[in-house]
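Encoded as structure tokens, here's the structure I'll be asking about.
Let's turn to subunit A:
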Amino acid sequence: MADLATLTSRITDALGDAVLDAGEARGTLVVRVRPDAWRSTAETARRTLGFDYLSFIAGIDWMPAPVVGLVEGDTSTPAQPSDMTFGVAGSAGRFQVFAHVQSTTQHAGVTFRTDVDEADPRVESWVSVYPGADWHERECWEMYGFVFEGHPSLRHLYLPSEFEGHPLRKDFPLLAREVKPWPGLTDVEPMPGGDDEAGEEGAA
Partner candidate 1 sequence: MNALAVEIPWGVLLAIKAVVILAVVPLGALVLGYTFLLKMMSHMQSRLGPMDPGGFHGWFQLIGDGIKFLQKEDIVPDEADRRVFALAPTVVVISTFLIFVVIPAGPRLQVANLDVGVFYALAVSSLSVIGVLMAGWASANKFALIGALRAAAQLIAYELPLLLAVVGVVIQAGTMSLQGIVSAQQDGAIFGWSGIGNPFILTQFVGFLLFLIAAQAELTQTPFDMPVAESELVAGYMVEYTGFRFLFFFIGEFGTATAFAALAATLFLGGWSIPGVHGTAADLLGPLVLVLKLMAVAFLMFWVRFTYPRLREDQLQALAWKVLIPIALVNVIITAIIKVAI
Partner candidate 2 sequence: MSTTEQPMTPGFEVDPAAFRHLADAQVNVELDTGDMILNMGPQHPATHGTLRLVVRLDGERVIAADPVIGYMHRGYEKLTEFRTYPQVTTLINRIDWLSSFANEVPFVHAAEQLMEIEAPPRAQYIRTALTELSRIATFLLFLGEMGLQVGALTPAFYGFRDREHVLNLIEAATGGRFHPNFNRIGGLKDDLPWGWIAETRNTMKIVLDACDVFEDLVVGNEIFQARTRSIGIIPGELGASYGVSGSNLRASGVDWDLRRDGAPYLAYPDLDFQVFTHPDGDSFSRYWVRLQETRESARMVLQLLDGMPAGPIMAKVPRIIKVPEGEAWVETENPLGQMGYYVVSKGATGPFRVKIRSASFSNVSILPWMLRGVYVPDVVTILASLYFILGDIDR
């Protein structure tokens, strides 16, 4: 495992002004790059920095899910904060794409992240750099509606081709949950022994 600080400086040096911000998420380096440098980031990562392994590409929607029909005391859905906050290295808006690449020889990895415009969700495709990006970008396209420019064929991967909407966006409701609420946190009554919020010792 390479030292995180040296890794950060190596990556920021190699990427130059493409880097907007960098941070650490529990031992993993997160680097946020400019959207127009997304593909060149991949090229630098693979060819210069030696990150030869593509772990995944995924999207994220930072908008909190709209609360629909939540009644008092209903714990069926874990209540999330209602204001929009962004993760490590920040974000310009609601959508982000993040990708994790690793090196099989240096045994190090980095998560790259870039912002996606909400009105016109377009990202550069990584397929020409990492061929494995093909399916990840197709999945991301159907789940979030991000258009990967330069992808050979953005077809549905998981969902039927007639499917409408982008299921992983936070405003896409999980209908099953709204029709029939989940039992939620049922195990809230005190334990027979009498210990409650304090915690329990499993090995007692």
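Going forward, a residue touches a chain if its C-beta (ideal position, glycine included) is under 8 Å from a C-beta of that chain, and two chains touch if they have at least 3 such contacts; residues count from 1.
The set was built so that all candidates are chains of the complex that A comes from, given by their letters.
Treat the numbers as computed from the prediction; the structure is a model and nothing was measured.
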item	value
Touching candidate - 1 or 2 - for subunit A as found in this complex	2
Candidate 2-facing residues of subunit A, complex	1, 25-28, 30, 46, 52-56, 58, 60-61, 64-65, 75-81, 85, 87-88, 98, 100, 104-105, 107, 109, 111, 121, 129-132, 134-136, 143, 145, 147, 152-168, 170, 172, 174, 177, 182, 184-185, 188, 196-204
